[in-house]
Structures are given as C-alpha cells and as structure tokens.
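For reference, the structure is listed below as structure tokens.
The complex is shown incomplete by one protein chain, all other protein chains being positioned as in the whole.
In this document, chain identifiers A, B and C correspond to the written order of the chains, with residue numbering beginning at 1 in each.
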Amino acid sequence: MGIETLFGKSWVTARIDDIVNWGRSNSPWPYIFGTACCAIEFMSAASSHFDIARFGAELIRWSPRQADVLIVAGTISYKQAPVLKRIYEQMCEPKWVIAVGACCCTGGMYNNYCTVQGVAEIIPVSMYVPGCPPRAEAIFDAIVKLQGAIAKESVLDRA
Amino acid sequence: MLTLVELLNPLVGGDVVSLEETHGGVYAAANPLKIVGLLTQLRDDARFSFDMLVDIVGVDASGLGGVDRFQVVYILASTAKNFRLSVNVRTSAEKPEIPSVHAVYAVADWLEREVYDQFGIVFIGHPNLKRLLNFKDFVGHPLRKDFPIDGRQKVPESEDLHDEMKVKLERRGRAFSSMRIGEYGGEHGEGEETGDDPFIVNLGPAHPIVHGILRLLLAVEGETIVAAVPELGYLHRGVEKSMESGNYHQVIPYTDRLNYASPMMNNIGYCKAVEKMLGIEISERDALLRVILCELGRIMDHLLCTGPHLVDLGALTPFWYLFQVREKIYDIMEKYSGVRLTYSCVRIGGFPFPLYNGFFDDVESVLKDLMPAIDDVRRLVERNRIFYDRCCKVGAISSAEALRHGFTGPCLRATGYDYDLRKNRPYYSYDTFDFSVVVGTNGDTYDRFFVRVYEMIESAKIIRQAIARYKALSSEPAALEAKKSKGFKKVAPPAGALYDSSEVANGELGYYIVSDGSAKPYRIKVRSPSLCNYSAIESMVEGAMIADLVSIIGSLNVIGGEIDR
Amino acid sequence: MTNFYGRIDWIFLGLTTAKAVFAWGLTLGFILVNIFLERKICALIQDRVGPNRANILGVRLFGFVLNFADAVKLLFKEDITPSFVNKTYYLMAPPIIMTIALMGMSVVPFADDLVVGSLVIPMRVLDLNVGFLFILAITSLSVYSLVIGGFGSNSKYPLFAAMRSCAQMISYEIVMGLSLVGLVMVYGAVHLQRLVVAQGEMLFGFIPKWGVVVQPLGCVLFCIAALAELNRTPFDLPEGESEIIGFHVEYSSMKFALFFMAEYANIFVAAAIITTLFFGGWQLPWLSTETIKSNAPVVLRACAIVALTAAAVAAYLLHRLYSKRRYQWKDLREKEGLVFYGVLACVGVLSIMAMLLPGFTPLSPIMASGLALLLQAGIFIVKSFIICFIVVWIRWTLPRLRYDQLMALGWKIMLPLGIANIVVTGIVVLLFP
Partner (left out) sequence: MSPTIVRFFPFLMVFGLALSIPIGMMVLSSLLGPRKKTPMKMEQYECGVPSTTDVHRGKLSVKFFLVAILFLVFDIEVVFLFPWAVVLRPLGMFGFIEMGLFILVLVAGLAYAWKKGALEWE
C-alpha cells in the first residue's frame, strides 16, 4: 500500500486519482501474449494502417514486470494455461487483461479436449474483444474502453 | 518409362500386401513388421528413390470395419521421379505396435511421436517416444474414436524437459546437473563443483521470437548452443478432432486457422482434395480465381514471414513497409468475403460469392504497391553488411538433409533443390503459367529470406497472367457453381481414402481424408509444412549462437496453427 | 582565470549548483526530447502517426505529453524487489547509471567563459583540467551498472545480458580511448574548454578547425564506439529484445524507468561530448566570442530576424496542419492550436522587441556577454540535438549485430584502425607543424 492512499476517501485522494489515472490510462504498455490468428490481427493494429502507438501502447514490453496490460491474443490451450497464469502473476500491479478473440473469450469454435473455454478460467479479464479474429479497430475499442475504465478507478481500489 | 504401379508390382506378395490406384494416386498396403525394410528399399532403390517421407497418418479404423483397429499410413514422395505412394499398415487394438522408421527418414521422429500421442500406437525402437502435442500427463489418446471430444484435462505446470536434455547432453559427453533452485544453500554457488556443465536456459513459449507457441530448452556455453530440446503443442487446438464432428463444408473454417498467415491457400487446398475425392472438375474460371487467390495468399504469407524476420534481427522498419501491402490485400479480401483474415471464401465445387466489380483493379493496384515495398526492403537489407553477416551461412542445411527432414517449399528450394508442386505436380493448370521457381544455393537463412522475396515477384507475375486469362473468358459474371448444385450439405464422398496436396507458401500442404461414405469426414489429417520444416531445428541450431536461433526461426516461418493444429 | 580552490567559496558553490541545475535540467529535459524523438522519428520512418492521444487540458504537443503520462504511471506502478535477487547489487544498479549520465554532463562546457567585470565564470559545472580523461573514466563506469544489475538479478536472461554488455563495453572502451588520442595530438590539450577554443580557429583561413575536419577517422571511430557504449542499435545486444529481452527483465516501476531514462540521458551526454570534441562544441563557425561581443547589436538583430522568420514559418505550418484536420473530437484538443499560436506570438513580439532594443539603448558589456552566452549555449544544444536525431535515426534503420561480429568489429577492425590513426596523425602533426 503506497502513501498515496493515506488520505482515505477525501478530496485529496480524488485529485491524486485524477493524476494517477490520467497517467495510467494514457500509457498502457502492453505485454502481448499472442499465440494464433489474433496475434496477426494485433500486428495489423501495430502496423502503419492502424497504428496502436496513437494510444500510447506502442512500447511493447516483453518483461511482464514492466507491462500494464496483458493482451491475450489467440487460442489458449490447456498446455499453455500455466504459462499464461505465470506471466499474469508476474506482472506488477496495477494490471489489466484484454482477451482478444473468440477463442480467448470463450474457446470459440474449438470446443474440444485441449482448448481452454475462455481465459477467465485462468486469469481475471478486464475487457473482452469478440471476433474471429477481431478487427484492429475492435482491439482499439477495447483499449479505449479500458482507458475509460481506468479513469474511473481509485488508488484505494488497488491498495 | 514404367509407371509406379508397374514398378511396384513385383513387390506385391512380399513386403507389399496389396496395391491399388484410385483418385490418381497409388495406395499400397504392407506388412507392419516389415515396414522398415520396405521403406528402406523404396528409398534406396534407384528405380523408386522415394527420398521424402511426406507424412505419417494414423487412423482409428474402428468405424470402418476390418480386423485391425488402427491404420498407419506412410505417404512417400519421390522428388526425383515425381512419384507419390501411400503405404498403409494395420495394427490391432490389443497390441498397437509398429517398428519405427525414424532411421530411414529423420522427419519420422516427430511424426511418429504425433501418432503415438493421438492414437497410442507404439513405435518400437523410437528413441524418444513422448507425446508431441498434448502435455506429458495427458490421459488417453484424443483422436481415438472412443475419446470424448470434450475430454478436457487440466495441467498444473509446464514440463521441465530435463529428461530429454539429459539424454542429449550425455550423448555429447556432457554432464547435466538438474540441480534445482534452492536445493543447495547460498546464492553464490556453494555446494558441489559443477565443472563445465552447460548453462540451461529456457526460451519460450512467451518469448518474442518464438511467436508465443514454441518452446526450446537450450543448453548453452557462452553464446553457443550445445543442445536444444524443442517442445511443441502450445497451440494444439484439436483441429483434427473437431473436423470429424461436422460435415465436409464445416471443415473449411478450421482450415482457415491452420496457417493464419495465408488462410485462402488452406481453404483451396482442402476443397481441392474433397473435389478430387468427389470427382468434381471445377470450371476454368474458378480455377483461375483460385490461382489468383493462392498467389495473393503466397504474397501475404511471405510478407508476414520476411517482415517479422527482420524485426527479430533488430531491423524494425521494413516490417511496417511490408505490412502496408498486406493491409491492402486484407482490404480486397474483406471486400470480397467480408472478413479480414479468416475468409472461408471457398466452397467445395467453386466459390460462394461472385467477384465484386473492380476486384481485378484492386488486385492490380496491390501488385503495383508490392514492388516499391519490396524494393524499399531490399534497399535496406540486401547490401546491408550487418544483415548479410547475420544471415549468411546461418542455419545452413544441405538438400539431402532437407529432404530427410521433409522440407518443402521455400525452405527446400533455398537449398538449391528445384522442387515446386506447382511445376512438378501441377494443378489448376499452373504448368501453363510463365513463372520461374526461385531456388537458392546454400540453404541458409539469407537464401530462405530472398527465396521468399523473389517468390513474391513471381507470384505477382502469375496473378497478372491469371487476370488476363480470366478476362479473356466470357464476359458473364462468375457463376456460382457450388450454389447451383445445391450440394452444400450433401457432400458425401465415396468410402475410401485420399491424399492430396498443394504448394502453399510454406511448402506442401496436404490433406489425407478418410471417408466412410457418410456426410461427415471420418478422419482428416493435415500435412503441415511448418512441422516438417521445423523438425530440423535441433540440428540447425546446435553449434549456432542464440542470435542465430532468432534468425533461423524467423526464416523457417514457423506458423503455430499449422504445427500444432 | 580566477582560482576558487583556496577555500570554500560560497558564491562559487552557488554558481556551481546553478550551473548543475542548468546542465542537468538540460540532460533530464533531453531525456523527454529523446524519447519523443524516438517515438516520432520511428513513426515518421514507418509511415505512422505516432502517439497523439495523451493530453493535458487538450494540449498534446504532438505526443510529447505522453512522456509525462509514462512518468506518472511508472511512478505509481508497483515497485517490487523480488526475493531471489541479490538485494545490494539489484538496488545499486539503477542509480549508478543515472548518476554517471549526470556526472558525464558535468564537465562538458556549454558556452564560453562568462566575463562579468573581473569575474570569469567557466560555463561548465566542474572545471577540471583533465576533463577529457574524466569523461573517459566516468563513462567507463556505466558498465558496472549493467553488470551489477544483470548479475544481481539472479535470473538467466539478465545474466546473459550482463555478460554480453560487459564484454561489449570494455572492448569498445579501448577504441573510444584510442580514437581520442589523435585529437589530443592535434590540439595538444586535454582540457575540454581549451579543446573547444582551439576548434574555433580556422584551417587555411576559412574551414573551421573542428575535430571532425582534422580527425575524420577518429570521429567515425569515436561515434561508433559511443554507439556501442550507449547500447544502441546496431549494438543493442544487452537489451536485444528479440533475443534475451534485456538486462532489466526483473526490474519494475521507477527502477526500470531509471535504466530507460539513463539510456536516453546517455544519448544526450554522448551527443554533447561528440559535439564538444568533434563539432566545435559551443563554437559558432566564423563567429568567435569577441566578434559577437563587439558586434552585439547586429548579432541581436540577426537573431531576432531568424526567430521571427522561424515563428512565422512554424505558424504557417501549424495552420496548414490544422486546416487539414477532418475529425471533430468535441473536446479540449480542438483548442490546442491556440496554445501554439500564443507561444509563437510571444516569440514574435519578443523578437521584435529585441530588434528594436539596440535603437533605444546601447548594449552594455554584460548584455553583450549574455547574448554570446545564450547564442553559444543555443548552438551547443542545436548541435547536440542533431546528433541525438541521428542516433535515433540509426536505430530505426539498421539490424543488430551478433555477439561475435560485434567483438570482431571492435578488436579486428576498429582497434587496428585506431592505432593507425594515431601513427598517421603523429606523422602529419610532426611533419606539418
């Protein structure tokens, strides 16, 4: 618990929230857990045509310690599940998860013996992006919505 | 010149039990206990010279009748004589055992492991018969017909792969200390002396170069890799099991997601196989359109291989240039099929929708943009000393070794071996197009990179010719052959089996389809080019440096969906 | 020159602190500028837009504001010290690298000595007579940060990176030293200020005697070695993301941010050093301090005209940019242009005032000195900025070297070249005194 929470529910905390949330929502550094087709669409999102950099999310960190948003793009098999779990656990607070694509949200068309039926079985998910694979715009929509959600948080929530 | 059947006839009664020719392919049945001798003979006999094992297919034939429950099909190719042969052996449910052929064809190592994993057929003499796709403690064999499709099993923790690493290091006369963290006290290496044990480091699956799906356990000395243990299956999605649950058309969406870099080529390859089984001949117009889509797909795939390969090498910018072209192709395909990536826009017997007006203009504009993009990238890397040093003589593989590992496509051609199914076993009148097969010389990363680059240029040539021919056909809009036949749900090929393949961006994509005469496919096995291309990874990276590994994996274009299915 | 070293002179310490604030403010400011450059140049090279959403009350400064968002976020990110690390080393590494960047900047002269009456104020934080060697010494310390950080992390990838960076940095250290010997031979000084003064002379009467002119090979070698010391592409092996992810894998929050910031601070420091040694430092070509002082009104007017023109051009470009905009956000960002126009208007007014000033009152010597100081500091910053730009540009153009190629380049090509450079320079200096 940091000292920013000392003020409890007060006007000061609300102003601190404003500043912190502004920072957090404008610089969501992603960790890309890309496995399948959705990762290709994520590449599109990073390409010049769409440019994810506009949202401040261009700095892809490959170390979970430095990332803020875990973007799970693609099918997660049961074999992959412990890896995903570990990466999520190793991320530092505050952290958010965007589940990109039908497979990731619900298992999608792979309703069979080896596919996790939605990553929510393993880790908490903040935003779901439907589509198989979702368009780059849909991924941006999730990022923008996540930014909106972050802006409503309070530093007290994560203490 | 004698045909394959005539050549094989003398063997019937010996190692070969029976021989038949259906769907234009030769299918033999053999005695399982003598399979090693038979394959060795077929490989070494100059009359056959079956130098490549294309695939090993397992089939649970419990629903097909017959005495023995399991079939194992070896699909062989003779690149020199241009023969194809499927050798079928059967084994019983009680004691499913077959001698291993890994000594005959190196690629059989992994292919047999896959069959063992999926069907529980034991390959006697296999050096490392472990599961390939499912995790180690998985119970049951998923592709057996009695395994429930939703038989999910959770896995608590990833495997440590120490057993394989130990064997590999010991084979090289090195010790492996499997000392775990915390097993000895202190932070600074008190405890027993370790001598010169290599350093064990795990790479992947969550690592940028392995695309999230591969895992390698490396033993390194300094920067040099002493031994590597690859692990697959992190993207195993049970595609082949799922394919058995729908009808023939419902398989198409699964094929999209095999090689998600170029989905339409997978669609077309599958439809081509089913059409062959049904004996359907598609119209010339549809064939030309398929050629155009195939080559667009090839361009897409190569763009997606070359760009990220350079990113892995640290040259970040070319990726963005190449992706812009890919984005344009997305736009065209979206206009045509409504989807950006997973099109499913091909049907058995033709196409579901007519072309939109201006399709060809759009394609032409993509081709126009392609050349400047390729030129930009070539200007950035072709005479770049750093790129040259990073790629030249890295991950080099000889033609013979490549064939033993079942290499196909650009990876095989980079070794200087001129083998392209579009020329050697032409379909859709590819042989009438004017294009050249791009071959390399050294089989190294540099060659693989530039074979892909120049193949894009050749593909553009083919597309231009195909468009010209298409336009020369009658002016009426593309007919909906499949819709006219109203045969969407009634696709039910005659009972039997067929292997059909096409040249996709990564190499030979094959479908082995077993039909029991019903409207549901009994078994579909996908022959994935990436799996075979990747099978040589151990020998390629050993002795190389970690930075070379990056370059090698990038140039092999390993697509997870295809490897793990 | 006044010697302050006899006793603790509080005025002197105060001046030192003030100069430190300026020099470090410059360094810290350039961290933001360099990160901004990195983002915008890569966006430009890759046909992208780059960051444009983060804003403070609608002001985005073309994405510059994103840096502040990053800083706030990193400050409020969970700060972990994993249990498996060697705590001493792990915690020591980030401050070291940042301190070194700041110390490196402390000896670089950013303008000519300011003369106020009888007082001569050297325009560098620390006036060391071996400034040159101090730079070599202090920059070579930064390898400790990487090695300690990587080793202390007790994790495999950082350990790899530590080993790589150690070998890389000490190898290029030698080349860096060798490439400067020639420079010392030509100018006969290791005092940075005297080096810069010497670079103000003319060769054949019209070519500025800059380091790059008299020591072209030395300049190239030094720049390459500096890139290697900075761990920038094509020498970014210690943080080769696609291979070993980096030496800072186990660092989070501000500890990671310090590595991240130090990288960009070091770019500026290296640029400042390269400017000082090879590109004339604060020297304006063909305009010595004396010339500026004696022609202060003319120079002031010329500067004012340049500033006015620049403001006008900037205003025109901004106008074109805003008139092309097609989208309506319906928020404060719409009003962003007003801020820019306001700033530009202020610049315009100030330059007109500056232009008119010599007409009303003669410029005092102090004002003339101040003008020279501002002009020289300005040109120093501009030169450094251009070099920062090039360093960033290189990153988005070249692939990364492999470890053995990197070492071969250092030992087999650059080291012999460096030695050859010394020999040739020696002969030339002795034959053509």
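The definition used in the following text is that contacts are C-beta pairs under 8 Å (C-beta built on N, C-alpha and C of every residue); 3 or more make two chains touch, one makes a residue touch a chain.
Here the structure is a predicted model, which is why all the values come from computation and not from measurement.
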item	value
Omitted chain - touching chains that are shown	A, B, C
Contact partner of the left-out chain, one of C:Gly177, C:Gly337 or C:Gly370	C:Gly177
From A:Asp18, A:Glu89 or A:Glu137, residue that would touch the chain that is not displayed	A:Glu89
Among C:Met185, C:Cys219, C:Ala311 or C:Val392, the residue in touch with the chain that has been omitted	C:Met185
Residues of subunit B in contact with the chain not shown	157-158, 160, 162, 177-181, 183-184, 187-189, 194, 196-207, 215, 220-224
Positions on subunit C contacted by the hidden chain, ascending	5-8, 12-13, 16-17, 20, 24, 74-80, 82-84, 91, 94-95, 98-99, 102-103, 106, 125-126, 128, 132-133, 154-157, 159-160, 163-164, 166-167, 170-171, 173-174, 177-178, 181-182, 184-185, 188-190, 249-250, 253-255, 257-258, 403-404, 407-408, 411-412, 415-416, 419, 422-423, 426-427, 429-430, 433
Positions on subunit A where the hidden chain makes contact	1-4, 63-65, 82-87, 89-94, 155, 158-159
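The definition used in the following text is that only the chains that are shown with their structure count from here on.
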item	value
Between the pairs A-B and A-C, the one where more C-beta pairs touch	A-B
Intercentroid distance (Cα basis), subunit B paired with subunit A, Å	32
Distance from subunit C to subunit A - Cα centre to Cα centre, in angstrom	35
Residue list for subunit B, restricted to those that touch at least two other chains	207-208, 320, 324
Multi-chain contact sites of subunit A, meaning residues that touch two or more partners	48, 62
Touch list for subunit C against partner subunit B, complex	42, 45-48, 84, 86, 154, 156-157, 160, 163-164, 233-234, 236-237, 240-245, 396-405
Residue numbers on subunit C that touch subunit A, as the complex places them	39, 43, 46-54, 66, 68-73, 75-80, 241, 245-246, 248-253, 256
Contact footprint of subunit C on subunit B as seen in their complex	181, 187, 199, 201-202, 207-209, 222-223, 310-317, 320-321, 324, 380-381, 384, 386-387, 389-390, 545-548, 550
